[in-house]
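The structure appears below as structure tokens.
Of the protein chains in this complex, one is absent; all others appear in place.
So, chain A:
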């Protein structure tokens, strides 16, 4: 497939490149903001699972772009802390932490940044590398959300907002019931840039008000709820379902539609290369070995080049087809990375 074929199939992928976003996910946060005015009055923000950084770009533009001119109000710089397992290219005004958000030590490092000056908003766009087994994927996704919620309980100011990606799967109502303990308003929001066909949505949790007497605890992970004892909630009508809201203008581009390359009759289509080099995918070395016929066979063992891997990494980056390579085997791995503009 040619490189323009992804431009055709995914309009937001193409727009992200044209507008300089690191990932198409940027539009999701922008559309959520359109609906909920997430950034009104926000000075301090946490971006969890941030790489390659398009949400941080949005935060940076929204929080720093409207810098008040007034000298007396300018006493405090906006604060953005971005966390991810992966390293990401630096962004102005964004503090980066590389680490696993489910890990206690990472959480403590984040919390340190907000001691005495709580955050106004916490966003989390975390997604696991999908395994293709839906129960496992949904569980891991839920744990990312709960890890983010646990961090949130330590850093968010009362009344603050928490936005997190959720998978609308079999046990999503258990997550809703957990979130409702901490926020008075929980909405399931779906930005129009998120594909209709995907089970992804965003829990927009407003007005942080933990139960009275609740003491945030880092040493025990927050766990998702269970169905009630007699499983009425499993197969009954009384599950906790939060209101659904589609976000973004109806006149916005449709993420499920295939568009012709020439969108505007007056403007010739031009291919735009990706904004950022791809995040190093876990299968990078395997792809390199396969490409060079170095995988093990009946006749020869594989020859991984662990020592020389840093060189290899560089050469792989020059080759921009690397992560957009589509074959049957890497498809679901690709799905995990598909939002990234590469």
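Observations
Assume contacts are C-beta pairs under 8 Å (C-beta built on N, C-alpha and C of every residue); 3 or more make two chains touch, one makes a residue touch a chain; residues count from 1.
Throughout what follows, contacts and distances are computed from a predicted model.
Look at the chain that isn't drawn here: its UniProt entry, checked against "Origin recognition complex subunit 3", "Mediator of RNA polymerase II transcription subunit 27", "tRNA (34-2'-O)-methyltransferase regulator WDR6" or "serine C-palmitoyltransferase", names it "tRNA (34-2'-O)-methyltransferase regulator WDR6".
Among the residues A:61, A:112 or A:257, only A:257 touches the chain that is left out of the figure.
Listed residues A:111, A:181, A:209 or A:246: the one in touch with the omitted chain is A:246.
For the options A:30, A:122 or A:140, the residue in contact with the chain missing from this view is A:140.
On the side of chain A, the interface with the absent chain consists of residues 5, 8-9, 85, 99-100, 102-104, 128-129, 131-135, 139-140, 143-144, 147, 168-170, 172-173, 176, 190, 192, 196, 199, 219, 221, 223, 226-227, 231-232, 234-237, 239, 241, 243-246, 250, 254, 256-260, 280, 282-286, 289-290, 294-302, 304, 306, 327-330, 332-333, using the contact rule stated above.
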